[in-house]
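This part shows subunit A:
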Amino acid sequence: MSEQGDALLTHVSEQGDALLAVDGLAKHYGGVRAVDGVSFEVPRGSLTGLIGPNGAGKTTVLGMVAGAIKPDHGSILLDGRSIAGLPPYRAAHRGVIRTFQAASVFPRLTVMENLLLGVPPWSGEGISASLFLRRKWHREERAQLMHARELLDRLDLTQHADSFAGELSGGQKRLVELGRAMMTKPSLLLLDEPMAGVSRTLVPVIEGLIGELREEGMTVLLVEHELGVVERLCSPVIVMAQGRVLIQGEMAECRAHPEVRRAYLVG
Partner candidate 1 sequence: MAVFISAVGFGVVTAAILAISAVGFTLQFSVTNVFNLAFGSVMTLSGFVAYWLNHAGLNIWVAMAAAAVSGGLISLAINEAIYTPFIRHGLNLFGMVIVTISVAVIFDHGLQAAVGPTFFSYTAPAGKAFRFADFVLTRQELIIVGIAVLLTILVQVALQYTRVGKAMRGLAINASLARACGVPTRGVIALAWFVSGVLAGVGGVALFLDISTFTATTGSEFLIVIIAAAVLGGIGSPRGAVLGALVVGIVTEVGAAYWNAELKDVLAFGVLIAVLLVRPQGLFSRLATERAIAR
Partner candidate 2 sequence: MSAATQYYIATIVVYICVNVIGAWGLDLQFGVTGVLNFAFILFQAAGAYTAAMLSLGPASASGGFQHYLVGFKLPFPLPLIGAMLVGGALSAVIGLITLRRLRSDYQAMVMLVISVVATVVAESVVGLANGSAGLSLIPNPAKSLTGLTLQTQNWLFVGLCVALMLIVGVLMYGLVYSPYGRVLRGVRENEAAVEAMGRSATRARLQVFIIGGALAALSGALLAQFIGAWAPSEWLYPETFVFFTAVIVGGRGSISGVAIGAALVAVGIQQAVQYMPIGSDPTLLAALEWIITGLLTLIFLWLRPQGLLPERRRRYLRRVKTGFAATKLQESAGT
């Protein structure tokens, strides 16, 4: 790790409570500065909100943290270790798990299988292990199945366990996606507009679920445009506009802040 990285590491450990520390993150597309020097921290065990008007660069930030987008500049430290530029699957190995803006399930896999793909890669996934250690992975899978079953009960999806995920409604797909992410027991969960495309009856269900995750101590970074939801769930809240961070604080503070009001009304 570079000297700069070490310096940041000490900085972070002094603070002691930031799980994710993003510093000077930037991404340009052609001449457009989608993200233009963003720095913020996500405290361990917090449900941090990331909000801002359209085109503020929230999803791009999320993509960079998850490894789907390579940043042009800046550092991303998870627990003091750099994850910037890792491919998505390597970021996932470090415990950074994301959901997508459009619910992203495996349509021709059953709901249960969708959840099982959330289990961190285990021994049964090697070619030789899948052939020669069937007993071993069967045993492991049994335990995972129990865990998945509990989650399905919690998500009220048990009766759909053997349905193809592609057959479900938009909101149920969202629940499957969330359940899959929960199966991984992530150290940092990135949620990108988890209420988008969800019917009005399921919105409170998902809100409740995310609230429970916070109660259980999971660290979550939530991008959401329904600010009522953000107010009820998130603390702190980071406000972005035009590729930059405007302010970080409690929702009520952010809302009262004239710059935030301006950003929302002026764009």
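Picked so that all candidates are chains of the complex that A comes from, given by their letters.
Basically, contacts are C-beta pairs under 8 Å (C-beta built on N, C-alpha and C of every residue); 3 or more make two chains touch, one makes a residue touch a chain; residues count from 1.
Not measured: the values here are computed from a predicted model.
Visitor: Okay, in this complex, which of 1 or 2 is up against subunit A?
Guide: For subunit A, the touching partner among the candidates is 2.
Visitor: Applying the document's contact rule, which stretches of subunit A touch candidate 2 when the two form their complex?
Guide: Against candidate 2, the touching part of subunit A is residues 66, 68, 87-89, 92-93, 97-98, 100, 104-110, 112-113, 116-122, 124-127, 129-131, 134, 137, 141-142, 145-146, 148-149, 158, 161-162, 164, 180, 184.
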